[in-house]
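Take this structure, written in C-alpha cells, and hold onto it; I'll ask about it next.
Excluded from the complex is one protein chain; the other protein chains are retained at their positions.
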Amino acid sequence: MKVIVLAGGEGKRMWPIQTDKCLIPFLGKPLLYHNLKSLKDNIEAKEFIIIVSPQVKEQAGKIAEDLDLNFQIAVQSNPTGMADAILSAKDLIEGEILVVNAEDILEPKAYQLSGEGDVRVVGFKVDKYFPGGYLKVTGDRVQAVVEKPGEGNEPSDMIKLVVDYFKNGKQLIEYLQKASTDKDDSYEVALDLMIKDRVEVTFTKYEGVWLPLKYPWHILDITAYFLSKLKQQIPPQAKVSEKATIEGNVVIEEGVKVFEGAVIKGPCYIGKNCIVGNNSMIRQSNLEEGCVTGFNCDITRSYIGANSWFHTNYIGDSVLEGDFGMGSGTVLANLRLDNHTIRVGDEKIDTGRDKLGAVAGKGSRVGVNVSTMPGVRIGSGSLVGPGVVLHEDVKDNIKITVKQEYKVSEYTTSLTSYNQFKVKINH
Amino acid sequence: MKVIVLAGGEGKRMWPIQTDKCLIPFLGKPLLYHNLKSLKDNIEAKEFIIIVSPQVKEQAGKIAEDLDLNFQIAVQSNPTGMADAILSAKDLIEGEILVVNAEDILEPKAYQLSGEGDVRVVGFKVDKYFPGGYLKVTGDRVQAVVEKPGEGNEPSDMIKLVVDYFKNGKQLIEYLQKASTDKDDSYEVALDLMIKDRVEVTFTKYEGVWLPLKYPWHILDITAYFLSKLKQQIPPQAKVSEKATIEGNVVIEEGVKVFEGAVIKGPCYIGKNCIVGNNSMIRQSNLEEGCVTGFNCDITRSYIGANSWFHTNYIGDSVLEGDFGMGSGTVLANLRLDNHTIRVGDEKIDTGRDKLGAVAGKGSRVGVNVSTMPGVRIGSGSLVGPGVVLHEDVKDNIKITVKQEYKVSEYTTSLTSYNQFKVKINH
Partner (left out) sequence: MKVIVLAGGEGKRMWPIQTDKCLIPFLGKPLLYHNLKSLKDNIEAKEFIIIVSPQVKEQAGKIAEDLDLNFQIAVQSNPTGMADAILSAKDLIEGEILVVNAEDILEPKAYQLSGEGDVRVVGFKVDKYFPGGYLKVTGDRVQAVVEKPGEGNEPSDMIKLVVDYFKNGKQLIEYLQKASTDKDDSYEVALDLMIKDRVEVTFTKYEGVWLPLKYPWHILDITAYFLSKLKQQIPPQAKVSEKATIEGNVVIEEGVKVFEGAVIKGPCYIGKNCIVGNNSMIRQSNLEEGCVTGFNCDITRSYIGANSWFHTNYIGDSVLEGDFGMGSGTVLANLRLDNHTIRVGDEKIDTGRDKLGAVAGKGSRVGVNVSTMPGVRIGSGSLVGPGVVLHEDVKDNIKITVKQEYKVSEYTTSLTSYNQFKVKINH
C-alpha cells in the first residue's frame, strides 16, 4: 500500500502565521514529522508519496529522510484543493492507496480502517455544524458524500475525515479527472460519483482526538495534544538552578538554562538553548529553541516559536510564531472582563474559546507596557509601540504607536506653585 | 441588664461599599459577630436587643444564634438616627440597659463603666475636631452634651462614645419621645434634656482603641486592629509549598494553597480556599474566602473581600469589597509623588492618610495595565478598561475605557523606509 500524504494545504485562514502548516514545529519537530512518524509507526506501508507546495519540497524531503521512509515527493504548483493535489502525483499512484492529511491531528487508531469496501473512509461524529464533507450512510455503507451542506441540511452528524483507502488508486485518478476540478470540492464530487457508479464505499466510525488546523488558534489545541504525550525528561547537562522548580511532565532539551526562582509546571516543552529567566513561570506551553523568557514572565497554555524573547510579560493562551520580541511590562490579555467567548478580526470569527491571547506573526515586536486585547492578531514584521492598548489586528509590516497628549507645567515643591501651561506633543 | 446593640446605621458615606457596615466580614466573620462576641465575653448581660435595618434582620439573627446569645431583633424601617433606632425597640426596653454601637471598634475595657450616675457615659479625648457629641464636664459629672458644636466651639476635648448605661431604660424612652425626632441628634438632645432635668449623668474616660466606621478607608484601620490580635495558625491540611515563606502571625484557613516563591508576612488573614500564587507577597492584609492572587502580586495593608482575583498587581492600602477582578500589570497607586495626604472625590475629603490605594465596590472589574490614583473609588459592577489612568471616581455600573489615537506607518527594516500616514482609531 502507498500512503498519499497531503501536505500542501493552503493557509489563508492562518494569517498572521506564515510558516507552512506542515512545517510548524511542535516539540522541536515540524508537524509533518510528527504525522509521518505516526503513519510509519502505525501503518504497514511500502511507500509514502508526499504532496507538497514548491517551497516546502526540500524540507519535506529532509523530514522523510530523517524518518528513514521509502518516499517520493510530488509538487503541487497551485494549491486548488485535494483533487488537484492528488493529480499532481498521478504518475506515482497505482494499486492500493491510503490518502491522509498531514495537517490534521489524529490518533493512530484512526488509521485502522475496517470494512470491506473498495473504498473505505473514516467518519467522525460532530456536535455542531462543521464546514466539511458529510456522509450519508446506511449501516457501514456510504450512500453519498455531501460537501458543506450548510447548517440544518446535514445528511447526518457524521463528517468524513481525510483517511481514505482506495483498493484501486488508478480508479481514483480516473474519477478525479472526470470531476470538474475548478472547485475545491472536486475530491468529494469524485467520491460521490464513484458511489453513484456503484463502487462500494464503506466507513468506519472513529472516536478519538481530531484536531484540524485551519485557524492559528488551533495551534493551541495541537500544542496541548502534543504536550499531553510528554514524560519528564531533563538532561543532566541542562543548567537548572537548585532554586528553580520543575514539576510534572516537562521535557527540557540540551543547552537550556533555568534560573533561580523559575517554575516550570508540566506538561511543558522547553526547546534547545532556551533560557528561563529568574522568577519566570511556564505552564502547559511549548517553547521552541532559542527562546529567552527574561525576568519574571508568566507563560501559560501558549505556543512560542523559536528565538522569541520576553521580559516581565504575561503571555496567556497565545500563539507567537517566532523571532518575536516583547518589552517589559507588556501583557497579552486572554480573558474578556465580560466573560464572552473571544471573537477575532473585523469578521468577528467566534473562536469558541473563553481564553485566547494574541496571535503574532514571525519577526513582530511589541514595546514596553503594551496591552493587547484577547484575540488580536499582529502581522509578521510589525511593531507595536510602547503603551498601546491594542484592540484591533495589525497587518504585516506595520508600525503602530500611540500618540499621547501631555500637560506640562513647572513643578517645584508643592501643587500650589504650578504655573500651568499646555503643550501638545505627538510621537 | 439588657444590651441595646445599634446595628442599623446608615452607610451613605461608605460608597462604593454596598455591604451593610455591620455585615462587612473581617477574619472570616461579620463585624457584628466580632462586636457581639466582645460584648458577650466582657459584659454580664441577660439579654441582647439587636436593632437592625430590614435587610440585615435574617443575617443578624444567625450571627446571634452562632454566638448562642439570648437575644431579640428589632427592625428599624427608616434609619433616621439613634433615637429612632432605640424607639424601634421601645417595647423590649425596661430596667437597666446599655446602649452600644455595633459598627465602632472598641476595646473590652470601654464597656467597664464606673461611676454612680443613673446615666453613665464614656468619654474619649480627641486631638482635633470630630463631628460628634461633646461632653461638658465637671469632675465625673456631665453638665451638658453638645452635638457637633463646630470647630472652635467645643466645650471640651472629650467626645461621647456610644457606650451609654441607663439605670432606667423606660426613662430613656420617655425622653426620646419628648425630644424632637426629626433630626439625627435627637438622642443627644434627649440626653441633654435629662441633664437639665437633674438626672445624674456621670462619665468614664476611656483610653484605648476607638475606630469608627464612617468612610470606606476606615475599613483599613479596622483590618489592622483585627489583624493585630492574630496568632500564627496554619492548618496541617493547607497546601503550602516548601518554597513559600510564612512569617509572623498569619492565620490560614482550610483549603488554602500557597505556591512556590510566595511570601506571607504577618499579621495576615488568608480566608478559606484562597490561592496565593507563585511569587506573590502578602503583608498586613485580610483576604476573605475564595480569593486568588495569581502570579506575582504584591498586596500590602489591604482589605480584600471574598472571591476576588488578581494577576501581577500591586495593591497597596486598598479596600476591595469582593467579587473583584483585576488584569495583569494593573497598579493601585497608594502614594502621591508629592507626598500630600490623600483626598477623595470631588469634595476632596481629606482622609488624613499618607497612603491610600483604591476603594472598589462589589463586582467591579479592572483591565490590564490600569493605573488607579491614590484614593479613587470604583463603583459596584463597574469596569475600568485596559490602560486607563484613573484620576476620578467611577460611579456604579459604569464602563470606562481609554480612547487612544495612533500613528500607523508601513514598517520594513529601517526607520528611513517609513511611508508614514496617520490614522485615528477610537475604541
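List of remarks:
Letters are used for the chains, namely A and B, taken in the order the chains are written, and counting of residues starts over at 1 for each.
Just so we're on the same page, contacts are C-beta pairs under 8 Å (C-beta built on N, C-alpha and C of every residue); 3 or more make two chains touch, one makes a residue touch a chain.
Everything numeric in this text was worked out from a predicted model, so none of it was measured.
When the missing chain is restored to the complex, the residue among A:11, A:305, A:322 or A:367 that touches it is A:367.
Looking at A:29, A:57, A:136 or A:243, the residue that reaches the missing chain in the full complex is A:243. Residue-wise, the contact with the chain that is not shown comes from B:279, picked out of B:35, B:53 or B:279. From the options A:325, A:361 or A:379, the residue with contact to the chain not on display is A:325. Among A:16, A:169 or A:261, only A:261 touches the chain that is left out of the view. Counting over the whole complex, chain B has residues 243, 245, 261, 263, 279, 281, 296, 298, 314, 329, 331, 333, 337-338, 369-371, 373, 381-383, 387-389, 391-392, 397-403, 414-415, 426-427 touching the chain that is not drawn. Contacts to the hidden chain, counted on chain A, fall at residues 243, 259-261, 278-279, 295-296, 311-312, 325, 327-329, 338, 340, 365, 367-369, 383, 385-387, 402, 404-412, 418, 425, 427.
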